[in-house]
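Once you've had a glance at the structure underneath, I'll fire off some questions.
For this view, one protein chain was removed and the others were kept in their places.
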Amino acid sequence: MNIIITISITAFVVLYAGLFKAKKALLPLTVVGLLTALGFTFSAWNGNAVHFGMMQTDNFALAFSGICIVGTLLIFLLTQNYFHAKSDNIAEYYTLILFALAGMIMMVSYKNMAMLFVGLEIMAVSLYILAGIRKTDFASNEASLKYFLMGAFSTGFLLFGITLIYGATGSFDLDKIQAYLVNNQAVSPIFYPGVILMMIGLSFKVGAAPFHFWTPDVYEGAPSLITTFMSTVVKTAGFAAFLRLFADAFAPLHEFWVAPLMVIVCLTLFIGNVTALFQKNFKRMLAYSSISHAGYLLFSLIVLTKNSGNNVLVYAAAYTFASIIAFAVLILVKQKTGSDSFESFNGLAKRNPLVALCLTIAMLSLAGIPLTAGFIGKYLMFLNVMTEYKTLLVAFAILNALVGFYYYFRVIVAMWFKDGAETELSTPSQYKVVLLVSVAITLVLGIYPAIILNLI
Amino acid sequence: MSTQVFYFVATLSIIFSLLVIFAKNPIHSVLYLILTFFTFTVHYVLLNAQFLAVVNFIVYMGAIMVLFLFVLMLLNLNKDTEPSKSPLIKIVGVIAGGCLVVTLIGSLKSASISSPLILKNPGLGLVENLGKELFGPFLLPFELSSLLLLAAMVGAVLLSKRDEVEA
Amino acid sequence: MEQLLLLIFLPLAGAIITALAGKSAKIVSTVFSVASLVLALVIACNFIPDASTQFEVNLPWIADLGINFHAGIDGISLLVVLLTNLLVPIIILSSYNHQYKSPAAFYALILFMQTGLLLVFTALDAFLFYIGWEAALIPIYFICAIWGGKDRIRINMKFFVYTIAGSLFMLMGIIYLYLQNPAHNFNIQAFYALNLDSAQQGWVFWAFFIAFAIKMPVFPFHTWQPDTYTAAPAQGTMLLSGIMLKMGIYGVIRWLLPIVPAGVHDWGQLAIVLSIIGIVYASLIAFTQKDAKRLVAYSSIAHVGLISAGIFAFNQQGMQGAMVQMLSHGINVVGLFFVLDIIFSRVKTNKIEELGGIAKVAPQLSIAFLIIVLGTVALPGTNGFIGEFLLLMGVYNYGIWAAAIAGLTIIFGAVYMLRMYQNVMLGQTNSLTITFTDIKGTEKLVLYTICALIIVLGVYPKPVLHLTEASVQHLLEQVNQKLNTVN
Amino acid sequence: MTIEQLIWLVPLLPFLGFVINGLGRNSLSKGLVGIIGSGVILASFVISLVIFFSLQGDTQKSHEVLLFDWISAGALHIPLSFLVDPLSAIMLLIITGIGFLIHLYSTSYMHGDAGFGKFFAYLNLFVFFMLLLVLGSNYIVMFIGWEGVGLCSYLLIGFWYTNSAYASAAKKAFVMNRIGDLGFLLGVFLIFNTFGSVEFAKVFPQAASGSTDILVLITILLFIGACGKSAQLPLFTWLPDAMAGPTPVSALIHAATMVTAGIYMIARSSVLFDLAPLTQHIIAIIGAATALVAAIIALTQTDIKKVLAYSTVSQLGYMFLGLGVGAYTGSFFHVLTHAFFKALLFLGAGSVIHAMHHEQDMRHMGGLRKKLPVTFLTMMIGTIAIAGLPPFSGFFSKDEILAHAFQASPILWGIGVLTAFLTAFYMFRMMFLTFSGKYRGTHHEESHVHESPAAMTLPLIILAVLAAIGGAINLPHVFGGNEWLAHWLSGAGVAQHELELSYSTEYSLMAVSVAAAVIALLYAYTRYVKGARVPVADEAPRSALAKLSYNKFYLDEIYDFIITKPLDALSRFFYRIIDNKFIDGIVNGLGWSTNEASKGIRLLQSGNVGFYIFMMVFGIIALLLYTFFYI
């Protein structure tokens, strides 16, 4: 509860600070606010408090909140020199990001579908705007409108699903829904379409095929920093919401919804990986790769174990920090070369070996190479599914992972093995901090994941 | 008499909503939409959800639809010149929608809830009742909706205002 | 136990220091690799040659997932550990006549790879094994792709994805075993004790075998290998052929045979057939290769085919032969590639037909090369003979026709190796080779060390055989016992 | 000093010679190299003599000396150990004795060569391996020597490696030997599998317990090994090519010692072969065929060393014929006598070549008798010996084989006699072409022809004496002899088969063979001395048989056509089609098709929101249908 309040207040303060043209104070304010929120996250640990019957800050919620906050914090650090050059309305951007974060905190800790809905929409509305903040940039416009139209459309399905479930159970409360499922031998038939429709709505939010179409276009068109936010923190929150609903409330119906979920997972893996293969643009490739990661993340729902939540947490953490590195470097490269194609990475290792090393580690993590966090994440996902011996699924995922190596390595190849222009990137100090922190987290989680394995 | 009203209004809803999506001129669409929403208001009244009926009337028909009209006028789109999709796509769209209807209804058909609606508590949809609910259990989402609205506000201003720096 | 940890992590420490060493990376890495060799020798001296696992380390690592840092050394591991720690200094020394760009990275990667290899060879925890397996792959990928030759990016990508494809399926197998294991850990002993039915074992067999077969490589999983060897820098090729392919062989011995004996029983036949096809097939292809490096690459496939066949023949001779041959092949193939590297660094070509007459201008090189070639063609008195003799005997015990066909390797090997030797070293010098200078400095040191090893191991292989005998015997007994209980 | 204490010195000394000469090949003076090289062999010879005589006086005829455990794996234990028994003792004498003579000869013959030190190092190494071969107490140690001599043969044939034809000949020799070696190795495996050991002392006593089928298989495999090493059909073509090496090498390796290793091995394993009658038949037939074919080829050769090479093949065929008909002692006897006279002939030929400044074609010689009297005389003795004229050594050994052959099968005997006839003819042809008539080279060259120095003629003389009187060591009963060799070898377990022919039959057989030789001699004399015929050049028309003979039955071409070419073609096919196109094609095809799929699937992302929503709706419909109507 404190977390949301802190974040909201920070948002307001930042907004007002913007009114008074206190540009320099914005980032410190935000960082202080987020750190405070993070502090509340820690202090609430193991508290398992229920707020107004609407929010439950159990460890699951807190862990995901923590990741979202840390991720957002890092992204804020990346704003150095990013917005300033383009616009006056930095305070508004900060505010919107913070609003979105507040929405996400609701998404990870909701206990009532009304909270889910409101949180989701706070986040979504903020993102529609953020995607379009490059007002004169056609790509940004296009991303914003596409995201908005499709988002609103998919919200309809989500709502329809919620309605049906409400119709069947008479409540929006997750505990009551679960109790209904547990207690009633004959579940009302309208419950089932409700589950499927909610699955569709949430799949859209996390960008799972065949509801992924917005992802590449929006990720590519949106400003890179916003893309970073969308593809990391937002995605994580989406999964937390997904998981909270399906792994918790709908768990008794697992046998019913696992079949369509499998279809979604397989499609997502396949389309994400295979399409990413042919991309020329690093950013767009990351978009497709985020689709494929959605596929792996959904593994945790295919077989529900007591570790499902934690597995998602580990995977999401790995994915978040690796992606932040990737986007941070992308922003730097784009600032220098004006392009986000693979070619603009050529010879980066010669000019900026440390940046290249960071990006390499990030790519290895995304690809799932041992000793990086990404491997532990993938491993947990595979392990999860293997507990029910779904070997064919794992084999399919492995084949897809192989495709993944190809495109993740393309940027490594470009950086290390190709010659490019001899211009050195200027790496602002905050970027250095972000890169180092993220690399450290990636490696520590890869080498000694024990610290995160039993959080939830 | 009792159920006929419902079916009559329902038919009107469907007809108007069809007109919304098939009207050539966007302005007509908006007007039909207003009519559709009006039928919904009637539904709410039939369901004894007076508060919703009022809100629907004011918010949707009043505010939202006017906003739509404003924008359409602002952008000067009140003509039949709107580019339309090729007939093929339209047909496919309609078929797809039809399929969705069939599928949705098919999935819901197995519903055994054919029990008629019986209003157990006549005061259910009254402001008093809803207010207790809204400021009771649903206080938190209600408060947090303010964030939603604020975000929308900030965003709308941000996006529609002409940016000096960029310009 | 401290010794083993030191053994594993000394190269890693070396890698880090080397990476920071800048210009003096060459020396620093040499010092660390030699120190590792000394340490390995100390361990070998303290090793009691029985079947037990010694220097065991078992530290909790990721306790929640049942993953421990569990490593130890028995005779079989010690052999490959020695090989690794012997070859790495040799390989580093062999690079002395190269001026690689960014040497710090180059040598650091070699040492990093050494740690990965040592993990693979000492791991007693399947997860640790897998980690080492991949940890060895990344550095070699970079070594080959940064310092490699023409078309290196595509070739190495293929190599990387190909090998990792196998290993991911192996990971699947490992997870499967983990889940089957009631204790829910990756302990190798627990895996040994599993009672899987033969269908399950069949699946696990394939999950592991493909990974190992790709690594070795066994026909028909070999097509990455000639390209990669050809395109890699000389030291990369040596690492790949000298040590890395032993990972596959070691994996078969340590993980495949004892865990799924019934799977081996059902499918080993096919593995032998593939191996034997590989011997003849690769040998035949080697006949007409124009590039010496590629020729040696194919010969390596043939040799490894024999090792694989010997292991799957599953008897003491075949197994011991595999042990000796792992060592011998490592030494010989490194020697061969080093000679080719010397030639390449002098005349910038490895095309057989462009060379000739080098023996006249570089007699010392020609003698060293001849000894290495003889070792490779398994002349009695060289290390290659001990291995191939035992392997062929092992295969023979499996089936006389198998041995007769596998034995073709000693004929074919002589044909292509001597053909290469003749065309490269003998005959008249040409305009290219007339200015060839004989070996000197570290080249001499490395080549003479290799030649000495070839002959010493050929004449007195007893220490090696003695080292592994108890472990091999124990392994065989263990597997046979398990096989009897399954049937 | 007991045998056990001495024996290891015998191989060690040559090895030391190899090491010293090898390391000091560039620093030591030629004289010193020669002294070391020859000296170590002489020392070995002396020790061998000591061993031989102490063995003679010993009641225990077989001594095993363990050096160390070499290989052990499971039930397999292979010690590096030596076996000294009458058979190996006598081989030691031949190897070191003849070896020493040839070393001595080489000090002079190779004096002008730049690779003098290397040459002696190789020769010493060869002697070392050869000693290892005969001393090994088991098949594997024997195999070390077996392959080791192959290596030395390779090195020495390719001694002048800058000539790529020579290098190819060396490679050919090695590879063909390897073919045999595979058979040998498989045979050894089978022995181990059957008898549980590869030690002679453990295998032979159990031989009778093995089933005949297995014994036949074992012996055939071993025989394949012998075929390679001892140049029998179909693996003999390397031996004539091996003449590319320096002539002393031809004498030592390709006449006296290495090529007889096959016979030695079979004699050593005679217990096994005796129990495998089928193998014996095969050996006899192949031996006879080789003898005949090689003799026919020898008829028309013009290169003096080639004639001797084919003669060697032919004589080896003879020996195998003997082995095949059970005349182990006879064959071994022939090994001895052949070592004397063939070494002599080769060294003589070397002397001629030396004198002719490395001219080997007999068509350019002639009339050398006066220029090279010692060479002529000694070579004549050798020729008479090989032709089988009494009382020279070849007569006795050849007739013992022929007698056994007759006992086994008159046809084999007939082939033997025919071969004997041909042998006598081509040998005398060679002698006459070389030494009689007029010199056929230029006058200038003629003036440079002179007799070789003493270091070369001395070995000739010694060998000539041995060739003349060597027959005495196994004088048959029919001449009142006591068959000393047979008795001696029986101490080594070499199977003995008494002749069951009457003396009169033996006499008449001898008469036939002697008559054949004499007729051949006379015919050669009339043809080449009286008729002064000189062989024609290659292009000139010949009869079909002569052509066949001159072109060695086209065997090299046939091998090239049926083995080398197809294998090379197969190699290219495997490489280009199977490996690159098919297997790698599948691997690359997977990548390619993924890439193509990527190209195709990304088109779904058309950029059109309407389309996206369409796809979403389709997805929703499909998912609902799948969920509610499929399952």
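Letters are used for the chains, namely A, B, C and D, taken in the order the chains are written, and counting of residues starts over at 1 for each.
Everything that follows uses one rule, which is that a contact is a pair of C-beta atoms (placed from the backbone, for glycine too) under 8 Å apart; a residue touches a chain by one contact, two chains touch by 3 or more.
Following the convention adopted for this analysis, contacts and distances are computed from a predicted model.
In the listed set "Molybdenum transport system permease", "Molybdopterin synthase catalytic subunit", "Cation:proton antiporter" or "NADH-quinone oxidoreductase subunit K", the entry agreeing with the UniProt name of the missing subunit chain is "NADH-quinone oxidoreductase subunit K". Taking the complete complex into account, the chain left out of view touches A, B, D. Among A:92, A:220 or A:248, only A:220 touches the chain that is left out of the view. Interface note: of A:29, A:90 or A:114, the residue touching the hidden chain in the full complex is A:114.
Mapped onto chain B, the interface with the missing chain covers residues 1-3, 5-7, 10, 13-14, 17-18, 20-21, 26, 29-30, 33, 36-37, 40, 43-52, 55-56, 59-60, 63-64, 67-68, 71-72, 74-75, 77, 82-85, 89-90, 92-94, 96-98, 100-101, 104-105, 108, 111, 113-122, 124-125, 129-130, 132-134, 137-138, 141-142, 145, 148-149, 151-153, 155-160. Remark: the residues of chain A touching the chain excluded from display are 113-114, 117-118, 121, 125, 128-129, 132, 135-136, 138-139, 141-146, 148-149, 152-153, 155-156, 159-160, 162-164, 166-167, 170-172, 190, 216-218, 220-221. Contact between chain D and the unshown chain involves residues 602-603, 605-610, 613-614, 617.
The rule is simple: only the chains that are shown with their structure count from here on.
Counting C-beta pairs in contact, the pair that comes out ahead of the other among A-C and B-D is A-C. Taking the mean of the C-alpha atoms as each chain's centre, chain B and chain D sit 102 Å apart. Computed centre separation for the pair chain B/chain C is 70 angstrom, with centres defined by C-alpha atoms.
Taken residue by residue, chain D touches two or more other chains at 591, 618, 620, 624, 627-628, whereas all remaining positions touch fewer. With touch defined as above, residues shared between interfaces to two or more other chains in chain B number as follows: 104, 107.
Those residues of chain D lying in contact with chain B across their complex are 610, 614, 617-618, 620-621, 624-625, 627-629.
Those residues of chain C lying in contact with chain A across their complex are 61-65, 130-131, 134-135, 138, 142, 145-146, 152-153, 157, 160-161, 164-165, 168-169, 171-172, 175-176, 178-179, 203. Residues 68-76, 140, 143-144, 146-148, 151, 154, 158, 161-164, 167-168, 170-171, 174-175, 178-179, 181-182, 185-186, 189-190, 192-193, 567-568, 570-572, 574-575, 578-579, 583-584, 587-588, 591 of chain D are the ones that touch chain C when the two sit in their complex.
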